[in-house]
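Here is the structure we will look at, set down as structure tokens.
All protein chains of the complex are present and in place, except for one that has been dropped.
Labels run A, B and C following the written order; every chain starts at residue 1.
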Amino acid sequence: MRLRLSDEDAAFRAQMREFFTTKVPRQIRDAVAARRHLTREQLVESQQVLNAAGLAVPHWPVEWGGRDWTQLQRHIWHEELQRAGVPPPLSFNANMVGPVIAAFGSQAQKERFLPPTASLDIWWSQGFSEPDAGSDLASLRTTAVRDGDEFVVNGQKTWTTLGQYGEWIFCLVRTDPDAPKKQMGISFLLIDMTTPGLQVRPIQLIDGGHEVNEVWFTDVRVPADNLVGELNHGWDYAKFLLGNERVGVAPVGASKRVLADAKGWARSVDLLGDPLVAARFAELENELLALELTALRVAANSADGKADPASSVLKLRGTQLQQDVSELAVDLAGPAGVASFGGDGSAAPEWVRMSTPVYLNLRKASIYSGSNEIQRQIIAKTILGL
Amino acid sequence: MRLRLSDEDAAFRAQMREFFTTKVPRQIRDAVAARRHLTREQLVESQQVLNAAGLAVPHWPVEWGGRDWTQLQRHIWHEELQRAGVPPPLSFNANMVGPVIAAFGSQAQKERFLPPTASLDIWWSQGFSEPDAGSDLASLRTTAVRDGDEFVVNGQKTWTTLGQYGEWIFCLVRTDPDAPKKQMGISFLLIDMTTPGLQVRPIQLIDGGHEVNEVWFTDVRVPADNLVGELNHGWDYAKFLLGNERVGVAPVGASKRVLADAKGWARSVDLLGDPLVAARFAELENELLALELTALRVAANSADGKADPASSVLKLRGTQLQQDVSELAVDLAGPAGVASFGGDGSAAPEWVRMSTPVYLNLRKASIYSGSNEIQRQIIAKTILGL
Amino acid sequence: MDFTYDAEQVALRDAVRALVGKAYGDFENRRRVVAADPGFDAVLWHGLAEMGVLGLPFAEADGGSGAGPVEVAVVARELGRVLAPEPFLSSVVMAGGLVAAVGTDAQRAEVLGALSAGDRVLAFAHTEPGARWTAAAAAVSAIRRDDGWLVTGTKEPVGHGARADQLVVSAVLPDGGTGLFLVDGSATGLTRQGYPLVDGGRAALVTFEGTPAEPLGEPSDRSADIERVLAGARIIAANEALGAMEVALDTTVGYLGSRKQFGVTLSHFQALTFRAADMYVSLETTRSLVAWASMVLAEAPEQVIEAGSRVGLKVARAGRHIGLEAIQLHGGIGMTAEYSIGTYTAHLTALEQLYGNGHEHLGRLVATVGDHTEVDPLE
Partner (left out) sequence: MDFTYDAEQVALRDAVRALVGKAYGDFENRRRVVAADPGFDAVLWHGLAEMGVLGLPFAEADGGSGAGPVEVAVVARELGRVLAPEPFLSSVVMAGGLVAAVGTDAQRAEVLGALSAGDRVLAFAHTEPGARWTAAAAAVSAIRRDDGWLVTGTKEPVGHGARADQLVVSAVLPDGGTGLFLVDGSATGLTRQGYPLVDGGRAALVTFEGTPAEPLGEPSDRSADIERVLAGARIIAANEALGAMEVALDTTVGYLGSRKQFGVTLSHFQALTFRAADMYVSLETTRSLVAWASMVLAEAPEQVIEAGSRVGLKVARAGRHIGLEAIQLHGGIGMTAEYSIGTYTAHLTALEQLYGNGHEHLGRLVATVGDHTEVDPLE
């Protein structure tokens, strides 16, 4: 057992911290600290700054821009990024479609897609969930029927996060409706979102924001070259995509940053000295420490490359704590918390105004990307054998 | 809506309070306040004081010692009893076998059993649960086979609370193993515990006490006259027994009394002024108030005689709060809480010494008499229709 | 002791339910209404006036119908069930309540008459930037000028403050203490910037700069009246929250019973139905405490402030429990503004912010926990 980082890792950490706090434009990091929705331009600019320095997709194959880092280094990279308020590289690009194309795509697909995916010159959307296929994803019904050199896609996807900015969308589509199991007969298709018949409709969320969308496909024609890997093997690629991340599953760094900021907020309303408030800080700080150490433990000890079951723990507990921190902020905000949409017409500080929309928005954290019920299911079945 | 008790009910309340705090021997009430296990003699004496005044079995038919009280009066009786630290009449007698015999027994059974059941001249035990029939009670396997004028009983019952004092035991036994449903083919039998072949074995609990027992039946011969009601209809009587109580399901009065005493304990260790401790008192007091009002609401508004689904709410929440209060006591006790078995060899006050065994013992509250999981099941199915 | 509505109260409940149900039974309609200023339905507001609802708590001599707090509670619960965005709480219960409590005969007749008739919307301009549910004013002060009074300073958030025709304003008096004043919506030196809340409600930043103001009753310290009326409003708000929680649970139960995943309805997943059962326990115990507090408001004025904190704490705890579980048990659809459930949660949050959150009420109860041995609702 060893508490301290090796000299090499400590230097790596200092280097990351230096880069993130000096090279990524301050107004972007300020927007993150203020818990605002970022603009498309801000997200693109930030990722391009990272990518230019080789820091956007470190977990990709080296050939395509990855770095041969240890899991611990990836963890440090991700924590420092959050700590500095740098928006993480767009997950659909960096963590989802990129690794799938790198692992299962054709050479032509790799060459065509991976560089602009890393640089966010292509903005990807995710086309997985459907109105009747949420936690039960495998029951999806969007179809792709082969017609010559093309697939013809019909159906509807939903919960497409930031789909309004999307240029391409990677979709799970049903290519064999007669397959014996519903997990079979699904393929992984890349679709240009400017193709005729594809329509994006916004869904307004309870925080008033526009973050997710429905995507409708009506006879959308997709070149057969855009099939990734083998026909009817899409479920395997989806599982790979959903299961291969071990770093960054729990938003520890971001929650710690918000909690640290919240101490300042509490001071500003004379509540940090209130024992009942201080107790919530102390409990949250301790639980976040335990979670951070769990993430570190997973990262530091995963040299054997086994998929680590603890990712469900990180996701489950990480989102709970993220939500708890947001709830504390609402309580600190007090009556002025109602002024969320007051803008300059309100005397309330920005942290107060953001508190309620963020609190409501973060309800998604325990629903999206495998709800916490799904995580408990995974823990009970896979880890505990129940 | 009306907040105040009617003059009549207020007078009734005062009368109950007067009786309980003056007629029931102080050393018995002190033992309850000290959270000690009561002796058999104390329980018998207390119930006989109540019974002599017509206050032991008020919910029975008037003919057999009951009082024609409203549900609200029964509620007041029960709350004042707990408030004064009077042990409630033995549940097996007063709430279980008594009402069953009164409702379904023969005239001879009523005459023979009801008076000594009310006066605790017969101490009843309950023979329902079995090692493989806990929450799933209907799967019980103890058999009773008719042989002439007798039943021959074989099997094992468990969790027989205070069975070491038992003189008679009322049992659910399987009389028709071939019945199409397991709920059918069960009968309700009264058994003299001195009958040869009946053996009681103590089970030590985690608080060190001896409160429950196993009861073994080996060719125990029971007169057929001791069958209550009809053969193979025992499940109906058990449901009646388990479902007919609406008053006293939640131990609100007792929890309130302990919480009030705990304020004194907290003062004695200089912790009532600690905001984190005071907050626990304030939360518990508020939740107990809400629960007491719920019990009152059920009692005051149940004139229509419908079985009230809220009894599951009262049981579930009542036991949670009872356990929470006991947990607070452990925290107040601090290091000296380990001295549970120190007796006079310890300098710790009795409340400190009792804190841990009581806390552990009360884990039973959410397990016995329909576990809290069963209560949630009832709420989900019966009330919410899920 | 009786926890049930009497026949007239049931009739009132049914009438209000029918009226607001017609307006907002379709959630899409509510979305439309709150999307545009003033954020409520003027026609429905007049309908409520015609039904006598807006004058319920006021004496007949003042233009009201002289009903009691329980009737007001009945109305609030129905408004809560459909998230009716009308300014009943802010205008009738709080601002109107203060006019009734401290206004002169003439003020009561004039202001409450117009309010009861639905012809005038009031607002209570009291909370100040940075203040936390206090009864005293600090950032707005009043000075006497020859023939009248002027108020200066900032209030926020003021519920429905931009739309209000007339404001009841709390202000520091020249000799200290918090006085109450009436300010006309068209007064000089009055600036109002309105905005929507996350639940579709409305509030405003209201600035006074030497704005003419008329003392409500005598210009003396009214902080005790404010505290009492605020506590009463908390109890009425708790009824509104209760209505919202009832429907939030019903909606969730309906969803669990109909939404299919993995080939069966969600009601086949015990982990979910048990959580619904726990929500029901929260709801039932809240129902009891809300009923008790409403009866205290009607019968035991000396206990109203304590009852306000007790019900405030319980509603805060239950509102979060039920509101957050309702979204989680719905999953993705619970996050959308198009579907109702998330707005129920948002509204429960806004009610806490406007009437005091759990931390606030717990703090108040903590301060008095050593003063009594037990809490006895029957004494």
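Everything below uses one rule, namely that a contact is a pair of C-beta atoms (placed from the backbone, for glycine too) under 8 Å apart; a residue touches a chain by one contact, two chains touch by 3 or more.
If you're wondering where the values come from, they're calculated on a predicted model, not measured in any experiment.
Engineer: Considering the complete complex, identify which of B:S106, B:Q204 or B:T218 is in touch with the unshown chain.
Structural biologist: Of the candidates B:S106, B:Q204 or B:T218, B:Q204 is in touch with the missing chain.
Engineer: With the missing chain put back, one of B:R13, B:R297 or B:K364 would touch it. Which one?
Structural biologist: Touches the omitted chain: B:K364.
Engineer: Please pick, from A:A238, A:A310 or A:V358, the residue that touches the omitted chain in the full complex.
Structural biologist: Answer from the full complex: A:A310 touches the omitted chain.
Engineer: Tell me which residue among A:A56, A:L259 or A:I367 touches the hidden chain in the full complex.
Structural biologist: A:L259
Engineer: Please identify which residue in C:F208, C:F269, C:W292 or C:Y355 touches the non-displayed chain.
Structural biologist: C:F269
Engineer: Could you please point out the subunit A residues that touch the chain left off the display?
Structural biologist: Interface residues of subunit A facing the absent chain: 1-6, 9-10, 13, 72, 256-257, 259-260, 263, 267, 272-273, 275, 278-279, 281-283, 285-294, 296-297, 300-301, 310, 313, 316-317, 373, 375-377, 379-381, 383-386.
Engineer: Identify the residues of subunit C touching the omitted chain, counting contacts across the whole complex.
Structural biologist: 269-271, 273-274
Engineer: Of the residues in subunit B, which ones touch the absent chain?
Structural biologist: Spelled out for subunit B, the touching residues are 129, 132, 134-136, 139, 158-159, 203-208, 212, 269, 274, 276-277, 327, 330-331, 333-343, 345-348, 356-357, 359-360, 363-364, 366-368, 371-373, 376.
The rule is simple: only the chains that are shown with their structure count from here on.
Engineer: So which chain is farthest from subunit C, going by the mean of the CA atoms in each chain?
Structural biologist: The most remote chain is B.
Engineer: Take the average of all CA coordinates in subunit B, do the same for subunit C, and state the distance between these two points in whole angstrom.
Structural biologist: Inter-chain centre distance comes to 43 Å.
Engineer: Can you give the whole-Å distance between the Cα centres of subunit A and subunit C?
Structural biologist: One centre to the other, that is 38 Å.
Engineer: Where in subunit C do residues touch two or more of the other chains?
Structural biologist: 362, 366
Engineer: Give the residues of subunit A touching no fewer than two other chains, as numbers and ranges.
Structural biologist: Within subunit A, residues 274, 276 contact more than one other chain.
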